[in-house]
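For this view, one protein chain was removed and the others were kept in their places.
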Amino acid sequence: MVSLLLQGLALGVLTGGLYALLASGLSLYFGVMRVVMVAHPAFLFLAAYLTYTVHTTFGVDPFLALPVTVPLFFALGVAVQRLLIARLAPENLAMMSVLLTFGIALTIEGLLGTVYTGSYKSVSMEYATRSLSVGGVHLPYDKIIAFWVAALTLAVLFAVLVKSRFGQALRATIQHREAARLVGVPTERVAGYGFGVGLATAAVGGTVLALITPFFPASHWVWIGKLMAIIVVGGLGSVVGAALAAILLGVVEGLVLVTVDATWATMMFYVFLFLALLVRPQGLFGGRLAHRF
Amino acid sequence: MRIASRGLPLLVAALAIAYPWLVPNYYLVYAGALTVMYAAMSTSWNLLGGFTGYVSLGHSAFFGLGAYGTGLLVVRLGVPWVVALLVSAVLVTVFAVGVGIAAVRVRGASFVIVSIALVSMMNLVVQGWRSLTGGSTGLQVPSPFPGLHRGETHMVFFYLFLALLAVALLCWWHVSRSRFGAGLRAIREDEDKAESLGVPTGAYKVAAFALSALFVALAGGLYAVWFGSLDPIFVFSILIGSYMVLMSLLGGVRHLYGPLLGALIVAPAGEYFLIALGETQIHLTATGLVLVLVVLFMPDGILARLTRRRPGPSIPDETADQRLQKVTP
Amino acid sequence: KTDEPGAAQSPGQQQGPVKIGISLPLTGDFSEPGKGIQEGYQVWADRVNAKGGLLGRKVELIFRDDASDPNRVSSDYESLITQDKVNLVFGPFSSRLVIPAAKVAESYDMVFVEPAGAAAEVFEQGFTRLFYAAPAVAGDHYNYLADYLTKLPADQRPKTAAYASLDDPFAQGTAYGLRDKLTAAGIKTVVDEVYPPETTDFSPIAAKIAAAKPDLVVGGTQFEDSVGLVRALQELKVQPKLAAFSTGPTLAEFPGAVKGAAEHILSPVGWSATASFTGNQEMVKRYKELFGGEANEDAANGYTVGQIIEAAVTAVKCVDPVKECQDKLAGHIRQSTFDTVVGPLSFDDKGRPEQAHMIQQYVDGKVEIVLPEQARTADLVYPKREW
Amino acid sequence: MSVEGGSLRTEGLTKSFGGVLAVNGADVELRDGAINGLIGPNGSGKTTFFNIVTGMIRPDAGRVLYRDREITRHSPHRVAHTGIGRTFQLCRVFPRMSVLENMLVAVRRTRLRELLAGLRDAGEVERARHWLRRMGIEHLEEAEARDLSYGQQKLLELAAVLMAEPDLVLLDEPAGGVNPALIDRITALVRELNAEGRTFLVVEHNMDMVMGMCDHVIVFDRGAPIAEGPPSSVREDPRVLEAYLGV
Partner (left out) sequence: MSELVLTLDDVVAGYGRAAPVLRGLTVTVRAGEVVCLVGPNGAGKSTALKVASGLLAPRSGRVLLAGRDVTGLSPQRLLGLGLAHVLQGHSVFREMTVAENVRLGGFTVRDQARLNARIEAVKELFPVVGERWGSLAGLLSGGQQKQVEFARALMLEPSVVLLDEPSMGLDPRNTQVVFDQIDLMRRTGVAVLLVEQNARRALDMADLGCVLDLGRVHISGPARDLAADPRLGRLYLGGAPAT
């Protein structure tokens, strides 16, 4: 029993890392841009399919698709922001963006289904089926890789957002566009790049997903609820909070899975969501700014 | 103008009542009933979304609960269907009050997310609670009118849904011109300000949430006895919830007939896309693009486009010189 | 209304082509098996028409897409029957859709032969015109394997078994069918997991199985989860003596998706391309001509539906969408035995087929039929190689 | 205790945000039926004091009493129902509602029947028009609030607060950003309403307005009153000179 729990814990931490990566883009859009991006999981799977194509046509390691997908997604993100999101009225950006991105998600799903058909695709590598054993606990290599890729991506993201000039300009742009323009920030370009960075994380996440799970065009629906729950529990908009919540929920899920069952494990995401709402509506780690009167 | 605005709804109502007798076959009655069901649901969605601006993508949770509640009461307890329908709607409303208390604590985007979570959660519960609900094998509800053949059943339900739609419209209209409605709109505009003016925002929001859940639950209950098979994945689907939102937005959330108009457009259009482009999944893309276009170009809906824009405040025409003259001693 | 029950048939309907209405998931999650069944139907229609049709009338198939939505499947059959006034309907895909579809058909008195509704519940709704055109219902899919295992000498017989099943009536049905028989034979159940369809991470389930160290791992799966489970078991170094999964391994993508791990995995299969049942080789050939690839089980199931209807129509000599004729068809199907590409089929009074599925195994990278004796192309390998 | 002491009284009100002591044991007592001024340097806790009194922020310690009834920790709408109305430092109206609707929302009603009754009750509409007339914005009654200029929105906000007929009106910088000509008008109005029996508490940095209008001035510094009295004496108070008027 103890070893089972340890195993659950270890898997939970690794999976949590993956969740953190997948949710990071979401909380970036939200935290920095007030956009609820329902289409993020759809983009994840778009990236997974592209990785699949690169992998099958050139027979290379899926991670070698990243030099293609990351810049591509960055450009795509810039385009989406400049052409679509930027046109939404700021008064109800949060809500309209839900519907807009919902439409985008459907569009992507339809295109994927048309191009790749509805059947399952998967990318399997030799190393992805082996595991590292530490004292009776098995750590699958694919999950370890996913975890480190996630950690690395998040570190880069954090550095970019919090430390860099670009990150400051981005946050300034979102908080007060006119004021940002007046201190010399090229706001339109910056907002576009911000969205691009978010989608670039989707490119990385998609590649990792492709490596560890089979997928089909409608797969993204499954992820929306989970990822959204993570960013609410973490505190909408806090990239760090989302990462912590992701690990927390990953561990809870892992432990519940090995002790109870899968239904309850998935349920945990929503239980935590509602608990967070009742106890701390601003999220466990977020909500630094109360409303001023 | 006045006659048009009074007469049009009457004409539409008359057409709606005559519809089942005008169409050549029962399939169209069936399709009509489905459209009216959607219209009723999006109108009741609009009781929350239109007034308070709280966008719920998860109203299918109440649809599903209403359906399962009714179905379970009929199947497991042998309650007559009308009683089951009402009892389950009341139970769902009570449940919605509970959920509402937690859910309306968050605003804007978080609320959307919570509503999505609600559907997923209900789906898990109903799917997992196999002994009660039948789980993934679904629940089969016997037809309430064994004596009628299928087409006649469609006719009956067409009118039942029409009645529900009428009640929902009436309710929306009544709320829209009441103090309660004004309070809800104030919440949409500025919650803290509303609160400081003495509007108990929490109670109002929960009331609106529950009211809108009530009608959706009734629609779900009717659906259960009409349709007869319930499957958790499909009644608790985010898509059904999004349809309510899409229809309301398309028609215009600030208008009584907005969601109705939206339903009359979206339901047949969805059918059309499926038939015209159904060979591949490109029809999803078509739906998605329509949604994107609506959001981009008609964020206030068709009716807002049609009705003329409010005139701005009158700019005083006198010149500053004239003003100066007036104060000259 | 033109579709009032008992409304007079337009004279055109007595001649003209025989219209058959079908709703299938041509898009969405199940579009792949949906396509397979559609192709099976088309191969059948092609063959019948080449022979001169049904009762001398050409067969015309009318397909509708239901995107796996029960609402749509109902409207599809509703409109096919009332608007298109089809002579016959064929069933849709997936257990979840068969019940709502059969309800419509039943209420319009149409015979309903279906290729994919194996779950036990389908047959408990009191349908009088529903028949499942495959060798066995879900619970019986593993019958041969259960026989094989229980007949093994005591020292070789597995002692413990772990079950993991998707929360889906069909997938669960298969796994539980085997579980019940093995439990009765004294093989202990050490893990019994059900996971919801949205599960994507199977490692924790595999961890549970790993902790129980079972001799036997049985998955009530579809494709995605079978792959996920196999990979997770492999990663967590679970090495059972035998592993069986429903549906997933029968698809062509499976070996690629799990890489080398497919070897010696078992699964129940209702049809084999090499079997010599009535019309089977002809179907395989025609399929290749029409669609250019290898036929699969889904196509075979579609084809089987056609074969049954064809035999019934020929026997009762009517094909009208009216109660008398449909009653006659149903009556005939209930009493007769049909020679089909999946073997001889007969039905009980609830429409359940009374035969059994074969068991396939990956042997040296190839799919071989290992059970039952009479269809065998290779010997069952037990215990399996490590993955 | 008698009402005579004052309508609003706080005892040891304290609130800190993280390390910042915004309100620090404030004991404040308002003159009933007077125009009370509240002045103090930026960040001295005036707005926070308002927020605590109106229930928008929960105090860490201390009590708020209104007419000797404790209203500490009451939710904002309950406070509003006891007869306290307020405006915001940055003016807030309901932007996409018409001016008249903005007014009608403010009517205080609790009974269900009244809530479900029609909004445009003739009597209420008449009352709303009355207030709008007094603010000089009656011609804008059908305009959406967001189309109003800043000063007009300020007047609307004030009118809406008065619509609820509060006995105690808290104004947070009513003159901020308002044209001086309008300030005179607001001052006159406040005086007039005060004469009708309403009590006011006005936060303001415009000293001319405060000194010219208020009967009683309370000076805040670092979250607590440091001086109070009639304007003339406060103006001379060395502590006030040091903390606030400066220079």
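Per-chain numbering from 1; labels A, B, C and D assigned in written order.
Basically, a contact is a pair of C-beta atoms (placed from the backbone, for glycine too) under 8 Å apart; a residue touches a chain by one contact, two chains touch by 3 or more.
Since the structure is predicted, the reported quantities are computational estimates derived from the model, not experimental observations.
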item	value
Which residue of D:Thr54, D:Thr72, D:Thr87 or D:Gln152 touches the chain not shown here	D:Gln152
Residue among D:Ser7, D:Asn24, D:Thr47 or D:Thr72 touching the omitted chain	D:Thr47
Selected residue (touches chain absent from view) among A:Gly59, A:Pro90 or A:Gly184	A:Gly184
Full-complex contact with the absent chain, from A:Met125, A:Ile144, A:Ala172 or A:Leu275	A:Ala172
Hidden partner interface residues of subunit A, rising order	165, 168-169, 171-172, 175-176, 178-186, 288-290, 292
Positions on subunit D where the hidden chain makes contact	17-18, 20, 40-43, 45-48, 89-90, 148-152, 154, 173, 176-184, 205-208, 244-247
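We adopt the following convention: only the chains that are shown with their structure count from here on.
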item	value
Touching both subunit A and subunit C (chains)	B
Between A-B and B-C, the pair with more C-beta contacts	A-B
Of all other chains, the one whose Cα centre sits farthest from subunit C	D
Intercentroid distance (Cα basis), subunit D paired with subunit C, Å	74
Chain centre separation (subunit A, subunit B; CA means) in Å	31
Centre-of-Cα separation between subunit D and subunit B, whole angstrom	40
Contacts with two or more other chains, residues of subunit B listed in rising order	124, 127-128, 192, 196, 280-281, 283-284
Touching two or more other chains - residues of subunit D	56, 88, 95
Complex contact set, residues of subunit C against subunit B	1-5, 26-28, 31, 64-65, 67, 69-72, 74-75, 78-79, 82-83, 95-96, 99-100, 103-104, 107-108, 119, 121, 125, 167-169, 172, 196-197
For the subunit B and subunit D complex, residues of the former touching the latter	174, 177-183, 185-186, 188-190, 192-202, 310, 312-314
Residue numbers on subunit A that touch subunit C, as the complex places them	1, 3-4, 7-8, 11-12, 15, 113, 117-122, 124, 126, 128-131, 133, 138, 140-143, 213-216, 218-219, 221-223, 253-254, 257-258, 261-263, 265-266
